[in-house]
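One chain of protein is taken out of this complex; the other chains stay put.
Each chain gets a letter, A, B and C, in the order it is written, and its residues are counted from 1.
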Amino acid sequence: MYDLVWLLPALPFAGFLVLTLGGPRISRGACAWIACSTVGISTAIMLAFAVGFLIHPPAEHAHTLTLWRWIPLEAVGIPFSLRLDTLSQAMASVITGVGFLIHLYSTEYMKMDPDYNRFFAYLNLFVGFMLLLVLADNFVLLLVGWEGVGLCSYLLIGFWYRDPANGRAARKAFVVTRIGDAALLIGIFLIFAELGTLHIPEVLALAPERWELGSGVALAAALLILGGAVGKSAQLPLQTWLPDAMAGPTPVSALIHAATMVTAGVYLIARTHGLFELAPPAMQTVAVIGSVTLFTAACAALVQRDIKRVLAYSTISQIGYMFLALGVGAWAGALFHFMTHAWFKALLFLAAGAVINALHHEQDLFRMGGLRKKLPLVFWTFLIGAACLAALPLVTSGFYSKEKLLWDVWISPYGGPWFWAVAMAGAFVTALYSARLVALVFFGPARTQVSARPGGRVGFVLVILAIWSLIGGGIELPHTFAHVTVFSDFVAMTIPTLVELPPGLDAQLWTLLAVASVIVVAGATLGAWLYGAGAPAREALAARTGAVHRFLMNGWEFDRLYDTILVRPYVRLAEWNRADGVDKAVFLITGLTRAAHVAIQRTQHGQLRRYAAGVATGAVIILLIMLFQ
Amino acid sequence: MILFWLIALPALGGVFALLAGRRSPEAARWISIAALAAGFALAIPYLGRATETGWLAEFSLPWIPRLGISFHLAMDGLSLLLVLLTYLLGILSVVVSWRSIDRRVGFFHFNMLWILTGTIGVFIATDLFLFFFFWELMVLPMFLVIGIWGHENRNYAAIKFFIFTQASGLLLLVAIVGLAFAHFHTTGVLTFHYDELLGAELTAVAQMWLMLGFFVAFAVKVPAFPFHTWLADAHSEAPTGGSVILAGVLLKTGGYGLIRFVVPLFPEASAAFAPYAMAMGVAGILYGAKLAFAQSDLKRLIAYTSISHMGFILLGVFSWNELALQGSVVQMICHGFSTGALFILAGCLYDRIHTRDLSRMGGFRDQAPRMAALGLFFAMASLGLPGLGNFIGEFLVLVGAFQASVPLTVLATLGVVAAAVYSLWIVQRVFHGTPHSSSRITDLNLREFGALAVLLIGLLWFGLYPKPLLDTADKPLRELRNHASERFERATELRRHGEAVFRIPDPGAQTHPVRRTDAPETHRHSAATIALP
Amino acid sequence: MIAEIPMEHGLLIAAVLFCLGLLGLLVRRNLIIMLISVEIMLNAAGLAFIVAGAHWGQPDGQVMFIFILTMAAAEVAVGLAVILQFYWKHHSLDADLASTMKG
Partner (left out) sequence: MTVAFYITAAIALLTTMRVVTHTNAVHALLYFVISLLSVALMFYLIGAPFVAALEVIIYAGAIMVLFLFVIMMLNVGEEHARQERDWLSRRFWAGPGVLCAALLAITAWVIIETAHPSVGHEVVGARDVGASLFGPYLIAVQLAALLLLGGLVGASHLRRHDRRTPLRTDGGKGGES
């Protein structure tokens, strides 16, 4: 059965091919059917695999399918082969599941767009590449998926290509991630030069034999891979592209820039966990990057005016949590949070999309409001999403995943109270801005007329996602509650767990849970008050902190920094030597020749007597030479 | 005999096209296509036999026996790939010139076919004198193509092209004659035959200078970093078909020469020079990408991307290991495809809006979605998107080069970022953005679309299933490495430990004038050590 | 009837004559005088040949002189024709007027 794994990416690719080659000949209805059915079938196959793995896992908890010999050389033989294990299944199930729902959502959301077919072709292509990325069993194939999703991200951010600003955002996304990709490439070269293979399981098996714990090579390899992950997952210092990426259609933001592609970095680190385990400083770096990112991005999210940018910064922040978890070795925790985050963040984006659509493409939070009554379905689902994001205790999946993550941070040998404290601070801010979002959009006076109401398919998708966001956390519960560890057991089949649970810490766990709950509730309450009844106090505060506000608004001014130190120098360099200075050097030769020509031309004065004088001079010189030889 | 026809077909086709062109331009075009297609069909069957060792085919006629010069042709897998590339791009360049060339059509096709004749000759000549003959044969028709059918600044570009290639050709001639005489000096046999010269015993100094002569000649063609300035002008001023041939095929003769001649003939000198050559390659990658980004002329931009891409070949060849060499070969083929396609696209745009100025383009996706899709595809190929052929080439080159030089490879890898910048810039400037109200363009017609589709399928094929390509190039590269790797690596070791010094077997202690297979025995070092210039 | 003189005297006289001819060629601008100066130089060369021939007692020097004479005759014929043309064109014999060959 598992040999059918090639269908997973092949179906969306086939959908892409049909839609591209068919072009405008395919009707909208057919296009929607093709796009959704390919992803839908992939989802079904994926679910069958997952169930199969749970019931009766194959030998070594993995199944490899080699499709063909791709780069067969003496020095390195790279097959085109897919590897199905629990890690790739965890990723792929989210990709196909969320992907399918978002396809379904888009059939309605994009119905007014003239480029309907192109949109679905790109979406299908994206799902195909993303599945290829998580199913690849060697680094080169992984790169195909890795860059492929980058391409789709570029295409979909710039989907409305007539506006140059969208094009700029799209190029920014591609180029910034490409910087990370260059690091990843170098890392792959290093791994190959040291270990002689690019097959990921072999690399993970060989690395501990060849490299000592804490060796420089392992550190270099891990840091270079981290560079790729940081770029793709929009973590510091390469996070600047993600807020701008919101220029794309909202379903794209939900699928690519929230649920799946941006978490590819998390996947990559989890996939190459063996290398990171060999390099504790690299682990520390991951944790520090994660914690710094989660806090800074959460602060930035707090002040944004554009609803999608709030969600974008919140995505960066949530991925920061995942990185923090990865950095402390809590692989399962990170992946669990990835999973719940994919559900509720997709939900938030899709609900926001419904709001934006209803308000005539208005994205400014301060021109929304009062939508609670007018869009009840959207309100309730958005509220559930925001609650998950804020990790409201007990009822949300976000709570369970974040608590597991924080608990792992607390007890992990790599983690500790400091990281936990930062994460808690981030959680407080998260709760604050989640409450702010809900308050500004759905409460208060209505500021913009509602022009369209979401239809059946949008509602259906929102409800499904909301239900999942509420109950999805049930697959993994803290052991003090019920001790459900379905998900971490599932992941542990592929990645042996690093964070051992010491016995007898129940009291600590209870305390931490309580503290976290209090902080989150406090944050949410404060947010609701500030953006509801306490508005005057908020405005007074805002007036006093204008500079800080602007600073956070611009995402800690990273854009300006990079613009100054990287972009503008490069552009200036390009402008400065536009005509190729080396050509000038060539002209130097021409110039010299010409100067010599002019100089010698002078002797051609046309006067007979001076020619005669020249001849005589020559005679004198020759005689002199002959004499004194 | 088939080898002879590979050369004779385009040459005769050119003559007939010239004659027919007086009466009917259409006939000249069809004759050209027929001649090239026939050559392509003749060469194709050899693909299946490329796993055999040795030459796949040989052809020899005495020419000037007194000087040891013969009309000697031979083909192995490496040559075969490039010959096929030449024929394919030749056909496509005739196809895309169908409407855009309307003056002196017969003469145009005559020139095009004679360029191809010279190129194919370069790829399959095994007599160095003959090689040089074909090398020069490429230049003059190309000069005419640029000078007669080019764009507004064509005279300047044509003369620049001519002077650069002639000057480098002179170096090549001097080096070839020097090599033959050095061989004559030690063995008493005057010959220009490649196989025999492979075993030439040279002093360290002679090896260095001869190597530099060959190297510079090929580096100008490739073009490597400081010698690249002719390329931008020639490419941007040439007519579409000329640009395609120039970028797709002519540049490859340089890469071919590096692989076939420079390192195998002069392993020690090449090893000593390798860091500099690789640095030139990396400089080309970064510098070309930087310049490409700054251009406002579409064809000029594409021309600079060529410099960037061909830098990988220099980097790969002088790493001289299996991965890097295979990568260089794949890169040569795929660069021919992707850049050829970009030039065809630029030509299609020029046919429609009569400008190459990027600032007068934009928003063409609205009116020409097919062109936009193909443009996007080839821009992606050019930035090395994994899954397309160029990625295989660049990746293998970089993996191989990483083993030879870590810092240079790291720098070269930064080139992929720069490639993204300029490739996306093309897409943005030409196809995205708001359309100019003034410019209305039609989408690709079937002829143009067909030509581009061939290249698209090729790039996808090489990206997803490069095995046939790699297998075909495998045997010849293995033989070249068998011949030169040991000496190359020993010299590299010496360079790493002994501060840019390398040793050459003493020519006085020669045992065998013929091909050397017993390198360890003849490995008596003299004190002849030289430092790099 | 034969004067016995040291050979170097004869050669020295030839040299002085030659240099005088050269001087005339360089200094004068009148084409006719320049042509005459050339004749002086040819004549001086002839003298050197004769002196050398007399030293060896062989006829070769005289033979050479005859060739010089022939050459001088031909040269004068052509040269004077050119001067005539020049004069008709420029109404002057100034050699410096002839400078169209300036590069």
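Everything that follows uses one rule, which is that a residue touches a chain if its C-beta (ideal position, glycine included) is under 8 Å from a C-beta of that chain, and two chains touch if they have at least 3 such contacts.
What you see is a predicted model, and the numbers here were worked out from it, not measured in a lab.
Contacts of the undisplayed chain with visible chains (whole complex): A, C. Residue positions on subunit C in contact with the hidden chain: 1-13, 15-24, 26-30, 32-33, 35-37, 39-40, 43, 46-47, 50-51, 53-55, 57-63, 65-67, 69-78, 80-94, 97-100, in rising order. In the full complex, subunit A touches the omitted chain through residues 613, 616-617, 619-620, 623-624, 627.
Please note the rule applied: only the chains that are shown with their structure count from here on.
A straight line joining the Cα centres of subunit A and subunit B is 39 Å long.
Here the spacing of subunit A and subunit C, counted between their Cα centres, is 96 Å. In subunit B, no residue touches two or more other chains. Subunit C contributes residues 22, 25-26, 29, 34, 95-96, 98-103 to its touches with subunit A in the complex. Those residues of subunit A lying in contact with subunit C across their complex are 601-609, 612-613, 616.
Interface of subunit A with subunit B (complex): residues 20, 23, 68-76, 80, 140, 143-144, 146-148, 151, 154-155, 158, 161-164, 167, 170-171, 174-175, 178-179, 181-182, 185-186, 188-190, 192-193, 570, 573-575, 577-578, 580, 582-583, 585-586.
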